[in-house]
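Structure below; questions to follow.
Every protein chain except one is present and positioned as in the full complex.
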Amino acid sequence: MGQYIADGIILGATLSLGAIGLTLTYNILRFANFAHGELLTFGAYFGLALAGALSFGPTLGSLTFGWGFILVIILAAVLTAGLAILLDMIVYRVLRRSDVAVALVIASFGASLMLRNVVVFIWGPQPEYYSRSIAIARPILPGVRVTSDEIFVVVLAAVLMVALHLFLTRTRMGKAMRAVSDNTLLAQVTGINVANVIRMVWVVGGSLAAVGGVLYGLTVQMIPTMGFNLILPMFAAAILGGIGSVYGAVLGGLVIGLAESVSVMWIDPGYKPAVAFALMFLILLVYPSGILGERP
Amino acid sequence: MSEWALSVDEVVAGYVAGVDILRGVGLQVNAGEIVTVLGPNGAGKSTLIKVIAGLLRVRSGKVQLFGEDISDLPAHAMVAHGVGYVPQTNNVFPKLTVEENLEMGAYVRTREIRRGLEQVYETFPDLQRLRRHAAGRLSGGQRQMVAIGRALMLKPRLMLLDEPSAGLSPLLVGHVFDKVREVRDIGVTMLIVEQNAKAALAISDRGYVLAEGQDRVSGPAQELLENPEVGELYLGARRGLA
Partner (left out) sequence: MIGILSYVVFFLIQALVYSIVALGLNLQWGYTGLFNIGVAGFFLVGSYTFAILSGPAYSTHLGGFGLPIIIGVLGAMAAAGIIALVVGIPTLRLREDYLAIATIGIAEVLRLVALNAKGLTGGSRGAQSIPRPFQDVIQSNFWNNLVYLAIVVAVVILIYFALEAMVRSPWGRVLKAIREDEAAASSLGKNPFRFRLQSFVIGCVIMGLGGALNASFVGFVAPTDFLPILTFEIWAMLIAGGSGNNRGAILGSVLVWAFWTGTGSIAQAVLPSGLQVKGGALQVILIGVVLLGMLMVRPRGLIGEEAVVSREAQLGGDGRG
């Protein structure tokens, strides 16, 4: 049981990082961005390309990577943030202004499909890994074995979330983001440059998703559909936690991660995404505003 | 003639194509004045203030701020010109604390926020007490204070208030208007749009009465209170409002 919980926390870390960006764009831009999963995918694959170009340096302790990998993570996040802004500029912003409101949801679904295929086109459909070295799983508690990489994942995710909290509560831009998320019309009237804030939302959401993607690629594997496979659990996490609440997304990510992981005790692992879906369905039935969300 | 703080000239505007709500409205506000715009429902008061605040396009006519043409400026640019707008509803950031709400008011000014906060807390001591509370949890009257305080943080040259008494009990209405007068005494020019004519005119210097998209009557506040035509426009009664 303890092993499942540990696995759940590790998965939850990735889901939380992805769900944060999803809940922010959903709340501020008012549409469900299905292409968000592809930000994870691209983060991972940018990381792959960069890792091929740069050298890791000698591996650190029992981790499978060296200092260079940190740089890879940062650069992958930057590139993915750029991709997110590009996506907004080319696709979403144009459609926001068109008079026929073919939903942005549909466009995001199409964009997600296309982006997946871009990955297939460039890298191919086969699974990829960052390094060939085997990660040794060591016991940290009775019955619980984790690799050092996995511990790194959880630690990094936690650090990033604390950093995000500080950003949102202590910086001018962070507060502006919360203001725009809270009452967009009033934010305009208060002189906040909403267009800038929206760009920032893509940067934050995209970077976090990218890191989530790299971490997932590090501890599991990379395939072109990885983001799409995670989009349902991420939506579930965001809805569970309450759309618009960053802290809700973190909580939701953890809950979904744990649920999916623990469910393996009773059902076929092939059905894991279905667990997330079932949970999300339940929440929509019973308490649609989510745990930390506002009343609908 | 010295420059008007705000000058609205024959403004025509509306929401739906082909339907004009404002049909040639004119008014002027001197620096340091409180001017109230009154009128029955549907007269176009809220539309007028939205036009001045930059939320609605001017179809014809001009709006000038201290001589500068601001007719086509969008809402977020108005702030840079020193116009603070307090909407009627949804006028706070509910999940942010009172202090954070005020800080947002000073968003375009990155300096002297501390001083600005002190000044607002001086005028609204209740807000200092409540500064760590989420704005959405406050009562209607307190939220109104936050909204006005937020606009004040801008150190605006002109403040626009859209029905500040809406939804408030009579006691609170008096309190709010007292605060409005205090704000003017600091040196802020104010344009108020109001349903509650008596309370608003009591603290105003001058007023205008809007009906069917045009300004019908104007003059010093006291005169309007006693003018029977105003009562007619409002209530169909042959009496003044006093």
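Structural remarks
In this document, chain identifiers A and B correspond to the written order of the chains, with residue numbering beginning at 1 in each.
Following the convention adopted for this analysis, contacts are C-beta pairs under 8 Å (C-beta built on N, C-alpha and C of every residue); 3 or more make two chains touch, one makes a residue touch a chain.
In this text the structure is predicted, and so the values were computed from the model without any measurement.
Per the touch definition above, the residue from A:54, A:89 or A:113 contacting the chain not shown is A:113. Here the missing chain is touched by one residue of A:54, A:86 or A:105, and it is A:105.
For subunit A, the residues touching the chain absent from view are 26, 30-32, 34, 91, 94-95, 98-103, 105-107, 109-111, 113-114, 117-118, 120-121, 124-125, 184-185, 188, 194, 228, 231-232, 235, 239, 268, 270-271, 273-274, 277, 280-281, 284-285, 288, 296.
Keep this in mind: only the chains that are shown with their structure count from here on.
The mean-CA centres of subunit A and subunit B are about 44 angstrom from one another, to the nearest whole unit.
Contacts from subunit B toward subunit A in the complex involve residues 53, 55, 75-76, 78-80, 85, 87, 90-96, 100, 103-105, 107-108, 110, 150, 154. Interface residues of subunit A facing subunit B in the complex, by the touch rule stated above, are 172, 175-176, 178-179, 182-183, 185-194, 294.
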